[in-house]
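As you look at this complex, bear in mind that one protein chain is not there, while each of the others sits in place.
In order of appearance the chains are A, B and C, and numbering begins at 1 in each one.
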């Protein structure tokens, strides 16, 4: 098994997401980190890349230089990760796909539905991987849930309830805190605040686990902190293509919730519950039985969950290895091996369509609207 | 302290709610159980009443006989509990209030908003207590939450999130199970299924804790089990009079939730979480601090919470004593002593208005509607 | 079903345990509270008794008067509860048993093993009930554990691990706090501090659940707060008659444990865990299966657990109703009906023997000693 070549755009010194990607890409020895344009400041980016062991000629000053340099490189990167500011994802992802690279793009993949449709078309035409980093879907126990649903272990699904709430923007110190302020400023964040930031993670998980997509939704947005233009608390009711009822609550002012991402799935014959803060367990209630605790690493897990459990039962695995699992499956896909269900450009597009639909519904007092991207209607 | 005289209508042999009321009324020695019309079958009711120690002449065959018998009795009952089938609550409660009795009515107090308004007016005119058994509001730690909100310990409240979900109707065996079937049959249950059965408990708790009332709401109802006319899963978004954002999810098909009543309150400077299955603790997050666990029975609780903690810290108290706390406060009110905040006829009325509003909204695709009873607009 | 007559000695105004007994005795309508000698101060006791509804002629000034008054009373009490200071339990219990009364004695039943043996002999000769208030054994889910062990659902039992630890004496303010100080003073507390106060509850639970008795033990005692003569932290290793390995840790300086009473039972084919602060659930692990959550009130519980579940599944029941369950079974025994396994004089005796054995072992550096009362060797 030879290592694949990997490069990153963004994720420079001081970035939170950069180390998670580097650890994720290298944790299993699948990728060598050989190229990068890590910073908006060219000199800082080059210097930081070299401090991470990248050769000087592949420590690029910006993504355009990297595109040129890698395009013709004899050992060109097998995968490019795009971890730049949100508004640049589309342009960079498009450029690298057009040049025939595989891309892992941070979410959101684009800022508009139209851009999203363009990426989907492009990825299909190019025959390249365009993955989006919905990394919660790569927790082993989330994969277990997906497999249980697919295997019919819950019967037909009636209802899914997802939450992604935290209290880290409750202080309301937006004026003094630029890291919070931009989230509620349409000029920087786009049409949506918390729905676009966190809500879509939970919505993606719902679709991912169900193997079913959003059809329509009704949203209620609130800006509970005075001065915020975009929503800091939102409730979305939805229906999937198969008719499953969905509920999503997302908030940034929920003091006491540290990382309140959880999901419940209710079927005819069983119910499941998973929470991000204790990601190695699922509570499973079989109709007529007792609630059982399914443990990561136990015997008899479904294939994808078993494959992605790295250490034995009850040895916890956490967020960084969920990111690493995305890279495990990317490597497998690139090598043509059997891989798990990777979130792709279609997911990035559907998320953007759901955000715009929620904004539209909220503006129209909760009217039910079509949540699908036009190209999938 | 002499004991007060207490009588019950309904709650006969085999009833689930009857024992809870008898234990609640007698747990603290406040009430003597002296009269009853306990069963729709007059003979069975008389016989059962006598087996419980009631004198033959006060073991009545039906509520009308009891009304006649007690009206002129020299030791007439100080309080009547109405625990009959829902559709009879209004008529019985009205009759006893008119005759000058204090009443504790099981929920729902009435089947329509108009009836609710009549009871409110009548209770006011009669100067009698008309309480409704929203017993979850009598848990000591729910009282603590109410007191903390009132004392401003959370700052202005931004959002309240309540759930009351269970999976006990998931089997979908309505055809064979009359105890489930009637809940979804408009002829027996009225306009609403789970919203009227459980949702209003959670809504009442939200209002009770906040000291604030519903103003408007938008609802999404689903009947996830084929054949059900009324909803078995509902989401209600609401706004209170003071503008607080509210979310309520209630379900009967949530396999894995055994008694999933919980409530979260988020204010400017603090957040609280309480769950019915572990009712002796609150999780409290003060802005800038850590999540703290408030324990029933700890030193420094607010007055109402301290008063209703019967056994020392970490000795759990449960549902039957929450019911008993309702009787503690009823006895205090009857005696003219200091009592806690009892849910009254206004609460019964507001709940009914909320149910009708939710039904109306759900029928109109989630349109926002006024949730207040006409007399309080 | 006529009510039985009940009287109490001790438990006067301000007592913590008095209200628990009154609520316990009266919660189910089995007993009428008709006689009492409630206070060491005769006048206070009489006055308080009357305020609780006891007739003046049965509101006694002391236990000897009560013994005389009740002995010949035509409606003499069917049961006497002894809730006086520990050092008086033996004398009072003996006197009432000799006079032919049934007795429920607070723990410890006696201060010495010899006294304990005398009570056991006396109760046998008199043919009267002498129960000891090991009330934790009356939680429905503790009864479920006992029944599961008896039914062989865990296979042969290998090990039991019990803890009863709290941090309520951690302040070390003994000098200023008489309620704490006496616990560590041999003149008042006897030979043991925390072992006698709380440890024996956990030991009793172990024996009760296993249906097996202590044979030998080795103890390590510590007085971690300077100035304490008696132990505030103890570890006891033991073996039962059937050879099961036992571990017991008990402490009063365990800051963070509020009421840390829990018990784990491990057999050949299954393990159980129960904790006092969440008493309505058991975690059950069947060999080769997953951990399952058994809920009070679920279908299919063993008889004793089902009988003592008063409200439906997931409606919590707490400590006061565990005490009430002791009275339920006492009433059944008095009436000659089928009753559950009541802790009796033998349990009181065995506990005292275990305490003395632990003290002896701890003084001899953990030497293994016989833990049985002489009369049961």
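In the analysis below, a contact is a pair of C-beta atoms (placed from the backbone, for glycine too) under 8 Å apart; a residue touches a chain by one contact, two chains touch by 3 or more.
Not measured: the values here are computed from a predicted model.
When you scan C:92, C:253 or C:349 for touch with the missing chain, the hit is C:253. Set against the missing chain, the residues B:173, B:292, B:337 or B:365 yield one that touches it, B:292. Contact with the chain not shown here comes from a single listed residue; of C:161, C:275, C:313 or C:375, that residue is C:161. Within subunit B, the residues in touch with the undisplayed chain are 284, 289-295, 298. For subunit C, the list of residues touching the undisplayed chain reads 158-159, 161, 167, 170-172, 218, 220, 222, 224-225, 233, 235, 237, 245, 247, 249, 251, 253-258, 264, 266-268, 270-273, 283-288, 291, 365-368. The missing chain lies against subunit A, touching residues 1-3, 16, 19-20, 22-23, 26-29, 33, 51-53, 166, 168, 258-259, 276-280, 295, 310-321.
Heads up, the rule we're going with is that only the chains that are shown with their structure count from here on.
Put simply, the C-alpha centre of subunit A and that of subunit B have 42 angstrom between them. With each centre defined as the average position of its C-alpha atoms, the distance from subunit A to subunit C rounds to 55 Å. The multi-chain contact residues of subunit B, meaning those touching 2 or more other chains, are 258.
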